[in-house]
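Every protein chain of the complex appears in place save one, which is left out.
What follows is subunit A.
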Amino acid sequence: IHFILLFSRQGKLRLQKWYTTLPDKEKKKIVREIVQMILSRNQKTSSFVDWKDLKLVYKRYASLYFCCAIEDQDNELLTLEVVHRYVELLDRYFGNVCELDIIFNFEKAYFILDEFIIGGEVQETSKRSAVKAIEESDMLQETVEEYMNKPAF
């Protein structure tokens, strides 16, 4: 996987994880381009888009779009499963995750992603193990009040 983007229906970026090195400007440009492209596709089209020399795999969950860029030899259908698994992990951790959870706890979304994928490859295939690791890490945090699980609205 080269990069992962999460963005809303209005095109606002909620998470970006890059596994390749690119200048900041380039990243911004790419994000803009891809967000526009995906938002303009209708329901009837497939979840895969050829883009430059990569394949984009995207899926919409409620109001959030999850988009991964994979290489030619990667399995697109499996990538859909990878995206689904990430959503499941978020769901398990936050309990019925919604977009607001990710907005207010974006750093946790990153932590969870980092327990699931490193360097663009999946590191843990067990849901239980991944979430357990996060929860135990959370315990290590000294100032618990700063990082409550659910935001206090």
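The rule is simple: contacts are C-beta pairs under 8 Å (C-beta built on N, C-alpha and C of every residue); 3 or more make two chains touch, one makes a residue touch a chain; residues count from 1.
Here, contacts and distances are computed from a predicted model.
*Asks:* Since a chain is absent, check the UniProt entry for it and pick the matching name: "CDK-activating kinase assembly factor MAT1", "AP-1 complex subunit gamma-1", "Latexin" or "Hemoglobin subunit zeta".
*Replies:* The record for the missing subunit names the protein "AP-1 complex subunit gamma-1".
*Asks:* Footprint of the hidden chain on subunit A, which residues?
*Replies:* Residue positions of subunit A that touch the missing chain: 13-16, 18-19, 21, 23, 28, 44-50, 73, 75-78, 80-82, 85, 103-104, 106-107, 110-111, 114, 118-119, 121-129, 133, 136-137, 140-143, 146-147, 151-152.
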